[in-house]
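Submitted below is the structure of interest, expressed as structure tokens.
One chain of protein is taken out of this complex; the other chains stay put.
Chain IDs A, B and C follow the sequence of writing; residue 1 opens each chain.
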Amino acid sequence: MYTETVMDHFRNPRNVGHMENADGVGQVGNVKCGDIMKIYLKINDEIIEDVKFETFGCGSAIASSSMATELIKGKSIDEAVELSNKAVIEALGGLPPVKVHCSVLAEQAIKSALYDYAQKTNKTIKGLENFNPEDEEEFGCH
Amino acid sequence: MYTETVMDHFRNPRNVGHMENADGVGQVGNVKCGDIMKIYLKINDEIIEDVKFETFGCGSAIASSSMATELIKGKSIDEAVELSNKAVIEALGGLPPVKVHCSVLAEQAIKSALYDYAQKTNKTIKGLENFNPEDEEEFGCH
Amino acid sequence: MNKKLYLDNAATTKVKKEVIEEMKEYFDVMYGNPSSQLYELGRKSKEAIEKARKEVADFINADEKEIYFTAGGSESDNWAIKGVAFANKNKGNHIITTKIEHHAVLHTCEYLEKFGFETTYLNVDQYGMINLEELKQSIRPETILISVMFANNEIGTIQPIEQIGEIAKEHGIIFHTDAVQALGGVRIDVKKQHIDLLSVSAHKVGGPKGIGAMYIKKGVKIDNFIHGGGQERGKRAGTEGVQNIAGFGKAVELAAKNFDEHNDYLIKLRTKLIEGIKANIPDVVLNGHPTNRLPNNVNFSYKYVEGEAILLLLDMEGIAASSGSACTSGSLDPSHVLLATGLDHGTAHGSIRFTLSDEITEEDIDFVVETMRAIISRLREISPLNK
Partner (left out) sequence: MNKKLYLDNAATTKVKKEVIEEMKEYFDVMYGNPSSQLYELGRKSKEAIEKARKEVADFINADEKEIYFTAGGSESDNWAIKGVAFANKNKGNHIITTKIEHHAVLHTCEYLEKFGFETTYLNVDQYGMINLEELKQSIRPETILISVMFANNEIGTIQPIEQIGEIAKEHGIIFHTDAVQALGGVRIDVKKQHIDLLSVSAHKVGGPKGIGAMYIKKGVKIDNFIHGGGQERGKRAGTEGVQNIAGFGKAVELAAKNFDEHNDYLIKLRTKLIEGIKANIPDVVLNGHPTNRLPNNVNFSYKYVEGEAILLLLDMEGIAASSGSACTSGSLDPSHVLLATGLDHGTAHGSIRFTLSDEITEEDIDFVVETMRAIISRLREISPLNK
């Protein structure tokens, strides 16, 4: 049911872990729905120097987190903000329809972390003007 | 579903055929129900010297006719009148429940033929006082 | 005893060698539950089901998503009729079917009376064909379902399905057809024939017993029949009989592959048997349509004799067939189908159906004709009728 890339990122997730003194942290999802993603960013000169994630969730949630972190690592904030769930799905070689929400969560988690960074540093990030980290709470499960 | 005796009497029915100048003829059943039995009797000195039957019907109808004729052949009228469908079933080694009516038909056919003999000869036969060949028409099928 | 001749293929068929082969591994190698997609055994089972679904869909020109596996023709018929009735009760309570349907349709319609549904049973002519004018005239504003069988199981008559489909469509009425006997013997094209629901069963085409399918055209409003787990895309609950489904798929694949060749051969045999019986046995009546009939179906009534007795004598010669006689079913009346074609009870009692298969040869047909000639003449000697 999962592509080889999904399985690879699930089995050997990249960028797993906690980060002390992160410049931005975002967490989305909730226990009730069975998916929580937490993203930590280390940002230097508008560049995402390092990224870590922790995820509670199914295989595709872990793989989506892993892939999403890979896709933004070393990229500029502007590039990271543009990361869409579609891009994550594409990079994973596809996700089953019932798992698409995992890629959405990954996108949201990264935006959340960037938002947190913007808040902490009093910056505005282009593309996050309308983003509200509270919003996704309203999604309900899936 | 049939005993060996039934199959034997069906395969090699005894006393099949038409009889010219029979002393008594009885026919019961109807085409609608799929069973007609016709019994011919040759009676001499109150003894059934010969008996023939013709039957339109299923295997057990033919076997019942055959067995019933065997059971009364050479017997006295009094004995023949006492032939019950149970005796036919017993002699056949049993009949499936849905086929019991075939043995009833055989009993009725013989009684009918004896009744016909009694009518023709103006005799009364003990045991046939309450017999009415028209009755069985009311049975309906089976 | 002679070679055994199985001539009751409308009752059920031998499971084909290739089908058994296909089924094998799903017993103890690929035995996973198809709902378990998270391990390999489950995924393999699911694949087997989807492969079979495609075979069935392709064979009747349906989309795979429109095929649902069931426990057989009877469940499909029950589902179609009850499902449509209960889902469309707000629209109406009237069903149209025919007098010659299988009991799975007739008894279901009768049962629905207790829920306030009414059924019109269309007449058939002496060949078993319905009258399209009568159908049109039977349609009421509250008619929600027309259920007419594709081909009859006893007399083999094939109905004008495409025209019936058109009439149903014109009136916006759901059209179900019981194609259990038609599968493999007649071209089925659910799109061209405007069919909304269609019932089939594996064991009539060389597949295993106890598995069938229903075609449900996308968008047709129908209630579920077996509620429970999410199998069959939430429309038919119950752990799938994977091995049976795989076998069904294979049987359909084979039927599709050899369709013309197979049926041409059967029609040749059928013609030979019909001609042979007509030429050699007096006082017989061919039941069903002379040409518009299933390739494998030969049904005659033999006057003055009764069907069960014929079957027993045939069995002794190693020939398996079936009869429309009441005596063979334990019921009171002979076949409702034969009576609907206008046969009198007596004649109906003396009917025998032979349904042929690929395994039968022309020599076998000669043997059947000769055997029947002997049996009928013998039973007529015993019979008091026609003397």
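The rule is short, and it goes like this: a contact is a pair of C-beta atoms (placed from the backbone, for glycine too) under 8 Å apart; a residue touches a chain by one contact, two chains touch by 3 or more.
What you see is a predicted model, and the numbers here were worked out from it, not measured in a lab.
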## Note on the structure
Cross-chain touch to the chain not pictured, restricted to C:K3, C:K65 or C:H103, is C:H103
#### Entry: Selected residue (touches chain absent from view) among C:D8, C:E154 or C:D333
C:D8
#### Entry: Listed residues C:L311, C:L343 or C:I360, member touching the removed chain
C:L311
### Summary
In the full complex, chain C touches the hidden chain through residues 6, 8, 11-17, 19-20, 27-28, 31-33, 35-42, 70-75, 77-78, 86, 102-105, 107-108, 110-111, 114, 201, 203, 208-211, 223-230, 237-244, 308, 311-312, 314-315, 320-323, 328-331
### Query
Going by the touch rule given at the top, which residues of chain A touch the chain that is not shown?
2, 7, 10-11, 13, 16-18, 27, 31-38, 54-59, 61-62, 98, 140-142
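We adopt the following convention: only the chains that are shown with their structure count from here on.
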### Message
Averaging over Cα atoms per chain, report the distance between chain A and chain B in Å.
### Response
93
#### Entry: For chain A paired with chain C, centre-to-centre distance based on mean C-alpha positions, whole Å
57
### Task
Name the residues of chain B that each touch 2 or more other chains.
none
